[in-house]
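Every protein chain of the complex appears in place save one, which is left out.
Chain naming follows the written order as A and B, and within any one chain the residues start at number 1.
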Amino acid sequence: MSASVLFDAPGPKARVRNIIYTVVGSAALLGGIAWVILRLNEKGEFDPALWDIFNYAGIRQNILEALLATLKVFALAGVFSLVFAVVLCVARLSDHRPVRWFAVVFIDLFRSIPLLITIFALWVGILGTMSPFWALVVGLTIYNGCVQAEVLRAGVNAVPKGQKEAAYAIGLRKSQVLTLVLFPQAIRSMLPTIISQLVVTLKDTSLGFMILYPELLHSARLIANNTPVNGVYPFVQTVAVFGAIYIGLCLVLSWLATWIEKRGRKAKTGIKVAHAEEPAASDVAPAPGAPVVSAADPRGETIVTDKAPGKDN
Amino acid sequence: MNVLLDNLSLFREGFIGTLELTGASALVAMVLGVIIAGFRVSPVPPLRIFGTLWVTLLRNTPLTLLFLVAFFVVPKVLFPDLDSFLLAVAACGFYTSAFVAEAVRSGINTVPLGQAEAARSIGMTFTQTMRLIVLPQATRTVVPPLSSIFIALTKNTAIAGAFNNVDLFNVSKTLSNDGYDIAVIFIWITLAYLIVTYAINGLFRLLEHRLEVAR
């Protein structure tokens, strides 16, 4: 349902009212922004000297190294979590009960534990000793692998039944049905959701600050704490700069998801592509102990039953 | 030495801390989320822009960074005298509200077109359409994702432990400083989190069951 369905084309009265709302709304919005800016100015946060620290080669080098460290963890964790997700998803769909149950328990458990604790536990060496880098990568892989596995499963379940039946009918084995027929379609339809979850993975690399991994946020804190200018700690400035970097990175990924979604919708394969615009329900790790209610359920359901008109209809 | 029995009061404090923070933030997130979702589908452009900005900004920022904003920027620039619990609630609540807003919005999208059209044709205004027709029906589809969102919120409160809030994660650090075996501490902490998340899950399933209507 697009927004416009919710209200009529405004008549003269409503137009006037809408204009009033628009003016009041804009004024409130601008007023709020102006107030924040005024306060920032009052506290001297716009002092060029405070922003000047980012003009130094050393600081830039520092940020760049931290950015690379973050991206390194993200790249590895992203790839590993997808591979792990496929393994978990296969286990979850297995015909052997013990394997299936193991997958269910594993997924449920690690989605319920705060990632921070998983990473910390990996680092202090409950499951062997790991460097901060690997603790972060493995922690992110386990958690996001579990979430992505459920996304994949929702995708597999969304593939029309006839596909599977046809595949079995022409004599494919179960492994072939999965790899040749179900997974390619599931991944295709779930790609936007998968990428949204990758955004979450990227954001979660910031938990590395807890275990001394020198990622972006670690570097942000040190810069804010160690580079006072005329006795003022540049928290506002650092948050602005690092916030922009994070938002930028995440937006690039989100934009990728939207682009894929659009492309997917143009292709005439008959398989619906999940909406990238909708929340990564997965972030938002799905309910534990709810095998049926999966990560992508709001969308998964839309796809399966198609009872809900998407916004593109 | 038994970690749990020796430090029962500390664990209880941490457990209650986590519960309080989760509850308060969930309330903030819920109220704000519904309002923002309303903004995003409203006929007034500045509100729509505000809604989009809110969701885009908050969804793409790591929560830890929001905590830095809440604890070092907000008190310095805007409100100097806020309690650290309130700041933590604001950080968690605002962050989660973006996700709630998106869940509610996609819930609104699943209400059949005819419903809103029928409401309009009998002369309801936008607010009436939303309040009386669309939102009540959207509730049903929104419940499952909301359950996930609030479970994620519970886990996210762990980050507050590093910022002057007594919660379960904070307790684990204090105890490990006291020289207890970290592995044992983690087992108890994990168990406590499982209790909270499963409770939320159960609660929402109950709610889902109650709201279930054959269509």
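Convention: a contact is a pair of C-beta atoms (placed from the backbone, for glycine too) under 8 Å apart; a residue touches a chain by one contact, two chains touch by 3 or more.
Here is the rule we use: contacts and distances are computed from a predicted model.
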Q: Choose one: "Quinol oxidase subunit 1", "Threonine synthase", "Glutamate ABC transporter substrate-binding protein" or "Multisubunit sodium/proton antiporter, MrpC subunit". The correct choice is the protein name in UniProt for the chain not shown.
A: "Glutamate ABC transporter substrate-binding protein"
**Q.** Contact with the hidden chain (one of A:Val124, A:Ile187 or A:Ala240)
**A.** A:Val124
**Q.** Identified contact with the non-displayed chain, of A:Leu29, A:Ile59 or A:Ile187
**A.** A:Ile59
Q | Residues belonging to chain A that touch the chain removed from view | A | 52-53, 55-64, 67, 123-125, 129, 131-132, 211-212, 214, 219, 221-235, 244-245, 247-249, 251-252, 254-255, 258
Q. Going by the touch rule given at the top, which residues of chain B touch the chain that is not shown?
A. 52, 56, 71-72, 75-76, 80, 84, 161-164, 170, 173-174, 176-179, 182
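The rule is short, and it goes like this: only the chains that are shown with their structure count from here on.
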Q) If you look only at chain B, which of its residues touch chain A in the complex? A) 40-50, 56-57, 59-65, 68-69, 72-73, 76-78, 99, 102-103, 105-113, 116-117, 120, 125-126, 129-130, 134, 141, 144-145, 147-149, 151-152, 155-156, 158-159, 162, 169, 172, 182-183, 186, 189-190, 193-194, 197-198, 200-201, 204-205, 215
Q. In their complex, what parts of chain A are in touch with chain B?
A. 1, 3, 5-8, 10, 14, 18, 21-22, 25-26, 29, 36, 39-40, 43, 45, 109, 112-117, 120-121, 124, 126, 199, 203-204, 206-207, 209-210, 217, 220-221, 224, 233, 235-236, 239, 242-243, 246-247, 250-251, 254, 275, 277-279, 281-290, 293, 295, 297-299, 302, 307-311
